[in-house]
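Of the protein chains in this complex, one is absent; all others appear in place.
Our next item is subunit A:
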Amino acid sequence: MSETQAKRLGLSRKQMAWRAAQDLQDGAVVNLGIGMPELVASYVPDGRELLYHSENGLLGFGPPPPAGQEDPELINAGKKPVTLLPGASFFHHADSFAMIRGGHIDVCILGAMQVAANGDIANWSTGAADAVPAVGGAMDLVAGARAIWVLSEHTTRDGAPKLVEQCSYPLTGQGVVRRIYSNLGLIEVSETGFRLLEIAPGISVEELRALTGAPLEVPDSLPQIDAPEL
């Protein structure tokens, strides 16, 4: 068991980020969650101009500065140093969340602990009694961004499905997730539940179904994700 777990199935984390990046359209205003979603910005195809939003009051930021040029008052929501691109703007926190809640953010890509077949998402708390609860802006983002895409491993470290019939963890939002980019495939959350749009190389539909905790609709014609080596 430990040997099979050690061998990674499907896409690498960078390839997962690459796949999501291909679907970001030119001109989109995008909020990338802390962690793996931040990798997405590195793989957006040349020629597409995106505006990145950060909850702490910044639109239009760029990659991290070279070492030694960090500015403690120019950081993103993950509290990491960033740079400014031409066209950037600063604004206060209420305006920043007005952008989110008011539907001015086109896409938010974030991680998840669980996603349910009806689009519910849990990504802020396990509900454990001794945990200090912390939510940040996750509930605002899932309630307000026009499209919520989840970028996540298909299963937990222990191999339990993250795509489930019903979330067992406390919810972040109800019926909000549109797409899931996992290491095993690209899954759409449709009116009727999970629907596989693309599959990662090296895995069969049967294997993918076994690692998914809810029914998975599979179309007759199923493209394979053709990610570069990353």
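Methods note: a contact is a pair of C-beta atoms (placed from the backbone, for glycine too) under 8 Å apart; a residue touches a chain by one contact, two chains touch by 3 or more; residues count from 1.
In this section, contacts and distances are computed from a predicted model.
Here one chain is missing from view; checked against "RNA polymerase", "3-oxoacid CoA-transferase subunit A", "Maltose/maltodextrin transport system permease protein" or "Carbohydrate ABC transporter ATP-binding protein, CUT1 family", UniProt names that protein "3-oxoacid CoA-transferase subunit A".
The residue from A:L9, A:L24, A:V44 or A:I100 that touches the chain not shown here is A:I100.
Summarising the interface, subunit A meets the missing chain with residues 54-58, 71-75, 79, 90-94, 96-98, 100-101, 120, 125, 127, 130, 132-140, 143-144, 170-174.
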